[in-house]
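Only a single protein chain was left out; the remaining protein chains are all shown in position.
Up next is subunit A:
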Amino acid sequence: MSFPWAKEYTPKVPLMKWIDDRLPLPRFVYGAIGGGYPVPRNLNFFWNFGVLSGLALVIQIVTGIIMAMHYGANDLVAFATVEHTMRDVNSGWLMRYAHANGASFFFIVVYLHIFRGLYYGSYKAPREMVWLLGLVIFLLMMATAFMGYVLPWGQMSYWGAKVITGLFGAIPVVGEPIQTWLLGGFAPGNAALNRFFSLHYLLPFVIAGVVILHIWALHIPGSSNPTGVEVKGPQDTVPFHPYYTAKDGFGAGIFFIAFAFMVYFAPNFLGHPDNYIEANPLSTPAHIVPEWYFWPFYAILRAFTVDFFFIPAKLLGVLAMFASILLLFFLPWLDTSPVRSGNYRPLFRKFFLILLVDVLVLGYCGGAPAEEPYVMISQIASAYYFAHFLIILPLIAAFEKPLPLPGSITEAVLAGHGGADHEAVGEPAPVPAE
């Protein structure tokens, strides 16, 4: 699809030729993730996380479908059917722990994938559409994960659903009716549980569809690379298979080792103990916290404590939380620097590092109780988050003097600074983006 020197698909066995003549699916796969997709030769390990995200999606769909066979989406039995899966279903404990930790690992690899894109400027022209579709996937993932967390009908499920749907209640005038409409009642109950289950089963397939668009959009310009210099000729690329399938195979091995470690030896480490208490509308948990992957956004939500004239602080928090994700959709037009890679942008790189620490601080504060000093820390960190994307990035783009770019990927590789894993990059030490 992407480059004129991409290899044509030639069927090796008659059966494949027979299929390919009638439905060019083998040709399509070969061009998408086979030998027919030329990829820059200098990708480092941060480029593994796209494939790993796809792998995590498959794990979630497979374990989720099996779990759904044993689950009862009814508020009277949901908690008990999950325990039934854990105790009486063959390997049910494995499916559930893999699904619960699989969600966390999905977010880990997607966050690394996003931060790789942020550092290497993967969102810039001509790859804006890849970035935008990626953000759509991210939003769908957040919705799916939130609804999935409600299904076991534990205390955090119930109160999390109440708090998050309550966000819509902050909208003036129409807020309360919207919240009631979303829940199918005045509080989370059987109606909410049923629709959440239905949507939780649907959305992963929507995600899979958008993933196909994401990859399609990627194949038009081809993959970005650590130098940010576009591919100029065949010498700059290697075929995806076997080069990157081999590399992704190794990456998948590392992923599975970390994943298996959590599933088999610390399956509840990333969860909250309160979710092993059955949902009880009459007893509010001491601290209601979402799953860890929502903590940075939860910190932004809670950072607004002062009303802005007629706008209540709660509504400001809701607006800011949604804005913190929506602003990423404008990123390709906020960061106007013609240089993509952070390797050649000394000033950008410093602020990127601050952003990275900032988001980790936000995450920590989002998981902490809503008391001082965490609220004050998250106010400063949230302020930086907005300032970084909306004020600082456009200014850097205007004032920064980037380092000289290499003439081509091959030139950079032969000079020993192509940006792949083992080399020193342009400036001091290679600060890998993550």
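The rule is simple: a contact is a pair of C-beta atoms (placed from the backbone, for glycine too) under 8 Å apart; a residue touches a chain by one contact, two chains touch by 3 or more; residues count from 1.
Here is the rule we use: contacts and distances are computed from a predicted model.
The protein name that UniProt records for the chain not on display, among "Tricarboxylate transporter family protein", "Potassium-transporting ATPase KdpC subunit", "Pyruvate dehydrogenase E1 component subunit alpha" or "Cytochrome c1", is "Cytochrome c1".
Taking the complete complex into account, A:P273 is the one of A:G233, A:P273 or A:G407 that touches the chain left out.
From the options A:V263, A:I288 or A:V318, the residue with contact to the unseen chain in the full assembly is A:V263.
Residue A:F304 is the one among A:Y111, A:F138, A:F304 or A:F348 that touches the chain missing from this view. Against the chain not displayed here, subunit A makes contact via residues 41-43, 80, 83, 86-87, 93-94, 97, 238, 242-243, 246-247, 249-250, 252-254, 256-257, 260-261, 263-265, 267-268, 273-274, 276-277, 286, 303-306, 308, 313, 316, 320, 323, 327, 330, 333-334, 336, 371-373, 375-376, 379-380, 382-384, 386-387, 389-391, 394, 413-414, 418, 420.
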